[in-house]
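What follows is an incomplete set of chains from the complex, kept in their original frame.
Letters are used for the chains, namely A, B and C, taken in the order the chains are written, and counting of residues starts over at 1 for each.
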């Protein structure tokens, strides 16, 4: 039973509420000898941190991570690594309407219906702040991958915001140059303009994020319920506000014929199998092919908006609510590093799992 | 580590290959006192059975299920229920090309790369035949739900086949009247015509299936990685050939504004919270709201087609392959009962889990 | 949640009742390429089979195992192996008293209290017949060990029966020469005489079984709750009628001083660490040292005896019961192969786990 845990051998349990003393991740199954330091983890946390552009919430949270266990002289020892991020401003204050009213689109009402008690401060456990712990854990996964499979590269970026996709050709070099992690300077400018208008009107919008893992060895994954794509779907769907997950061709696979969808196989120049296309998103039968692993997920628009909405109180009375505060006009933006972190965790987990699954090292070589 | 198992408390482990002696499901965590008989399970298996229309494979498999354990005098005892389906035709025969060549779009190459050994007969473990075991297990889940939460209804249907969606209004009464389980007689006729052409040309096509669970109690699900939507995404993505999963608005949520996406809340006539719309697909923060749970998934076109495709042999030589045989032109059709089965398993699992999670029965009542 | 499953990566789920159609084990996580055949498994099952001497039950059960999945051309494929043993005589008959009365020392009353339904025929799920499935699964584990770590030897034997321990020195060569698997011909003769008397009087007696695993590599096990000794304790305590488990010195460790208990360390002639003694039973901090792994467990006397005992009926009425039938006077005898099977499963599981846990292969070499 793993209510707040994911992973098979590399197991991450996140804990903490947005306005409690702290939040963090208990990371078990880290191989020994991985170089881990707080500064390297901080690099990834800073990408997710709010307030880095006008397109994310203007709250100031340093999100400084502390390593409480599991390392010795800068290396993992094979024991659980505890990562803690103190909430810097968790003092009691006036939470106004949300104490008594349920915000539409939030988990307020379902937590109440399930538990009969709820930490309403900033969404409590259901706050997107929980994803800071995932990003920290993902930093551990990246550090382990850097040693065990240094060729693996993981990169996330946005491909859609509201009605706007990417204009013109993709230029991956542009991803780090704009606040949307979109691989197109031209598109970034268009999105900036679109989002400015939306933000001023107090509205919000959804987005699509794509995460790619390159150079993942063939053979990761397992039939039938620990498939690589099954675990990726679960990992991404578990992120706040995600409503859809696609592998490779995704939902559009429904529109294709078998002739169009077949990724034909030939031998690459490197002596490994290669494919004429990648409709499969790098996964066949739940197992990696060696091609790029391609995952996409859709994030719904931020539910906290400056628009009056109908709702009810805890006692069932009809009322209205406007969610004031400093909210992200598009939470999808900050979901990019979160998606990357989940990808890193899943790939590392299956890399470790693969080594435990395989027998006498006689795995199938082609040619 | 649950490579061939899914579920938390209601745990299903499927086993078996398409051409081995048998396949089945080991179902653990069935509450005691559930009326279970082979005939009732057979009802669900017959829906998935091949050869029921010209739009599915013409193979003849009776798919007769045998209950080997876990029941006494027609009721579950709380111990594991073993469900076995004998493969009626698993004799050795000439498997032709597929012994040495990898079929594009199939798991042939990845199983080989991972394991170095592979049961090539009919796809072995990666065959869609595995889903017969899921449907049998889903029958157990349905039987348990019928006693523990008889108000729950689960229904699957197709909404898209290749380029064709549903024409005209949906008529749920039509679902059982056509071979596509599509809620529209007019659409069924159009699809029949389209699929006839496709089948004759030896091609195949993808599809989208929607599964709805009605009257699921509010409060099922759990933060953060055992969310109801996380488990549904994993369940559906684990089905053969599935490339995308959506909850509620799904990928289209990216296109909406927060104003459009908000499901406003009011009190229903039954004294329970109600909503102005269901963009959320019945799930907020991973927990059921009491609205319809709505899941969609896309199935890629059957990879076995009567078209010549480039591939390689086990020894890495370039070659061509045509996959002859009696294949489904659209495997999505038979995925409908499979999706229903997975929904039943997940809903039951979370119902049981919910009872274990909740404390002194003080769950939050509204009004 | 693994109610009927044990193991981390090598996962065994047993199913079935003593008088249902069949029982068996679903074995997941078997490495690919392991040579597996029904005859080899049968060898282990025959050791546990009843009726092989007058000191075990005189029932005749062939216990023939059938492999339903997971192998291809005599080798494991990495997919679940389903092992089924048909119950040859499960027809309905008169079960007499036990339908309405609870047999003291049996699980009759607790299954009833828990589930409110119970397969009373021969103990149902709580029958020691379930251990046939364990022995079959243990045969798979042994086959895998034979390829992955052929130096590992697993051997079980009895060390105590009622008041009688082993007389004289142990002679391991004698183990296979007597019906008690006791390493002493002289002791075997004494026990035979003792047990003859006990059997004739309709009484039964307990026993202690010791299982040793030799040449297990150092480094297997894991802190803190997946320790090798933790898993062995759970494995042995899960066997029917077991009431105590010991590692190395066991309960007697309480009587020792630190000076007496210290296994001093030196370098062996093989260049590996060696120890002056083995109070630890081959495990320190939950991890194997390379010494013999030594586990002991106590089996209580068979509860079914030809002696009148006070009990109650399902409706709470006081009554008496005598359990007639062909029962083992000492179930401990047939527990020897079961203990061996559990040891094989745990050692293999931790061997696989170890490979998944270890990082860059830099494990600590001494000298």
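Just so it is clear, a residue touches a chain if its C-beta (ideal position, glycine included) is under 8 Å from a C-beta of that chain, and two chains touch if they have at least 3 such contacts.
Just so you know, these numbers come straight off a predicted model, no measurement behind them.
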Overall number of sequence copies in the complex as this file defines it, 3 displayed: 4
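Please note the rule applied: only the chains that are shown with their structure count from here on.
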Taking each chain's centre as the mean of its CA atoms, how far is subunit A from subunit B in angstrom? 26
I'd like to verify one number: the distance from the centre of subunit A to the centre of subunit C, where each centre is the average of its C-alpha atoms, in whole angstrom. 45
Distance between the centres, which are taken as Cα means, of subunit C and subunit B, whole angstrom: 38
Among the residues of subunit B, pick out those that touch two or more other chains and give their numbers. 1-5, 8-9, 14, 114-118, 125
Which part of subunit A faces subunit B closely enough to touch in the complex? 1-6, 8-9, 14, 102, 104-107, 109-118, 125-126, 130, 160-163, 198, 203-208, 218-227, 229-234, 236-238, 240, 243-267, 271, 273, 276, 279-281, 283-290, 296, 298-305, 307, 309-312, 314-318, 332, 353-354, 357-358, 362-367
Which residues of subunit A touch subunit C in their complex? 1, 9, 29, 31-34, 76, 78-79, 144, 147-148, 223, 352-353, 355-360, 362
Quick check on the complex: what are the subunit B residues that touch subunit C? 1-5, 7-9, 11, 13-17, 20-24, 26, 28-29, 32-33, 66-70, 72, 75-82, 84, 114-119, 124-125
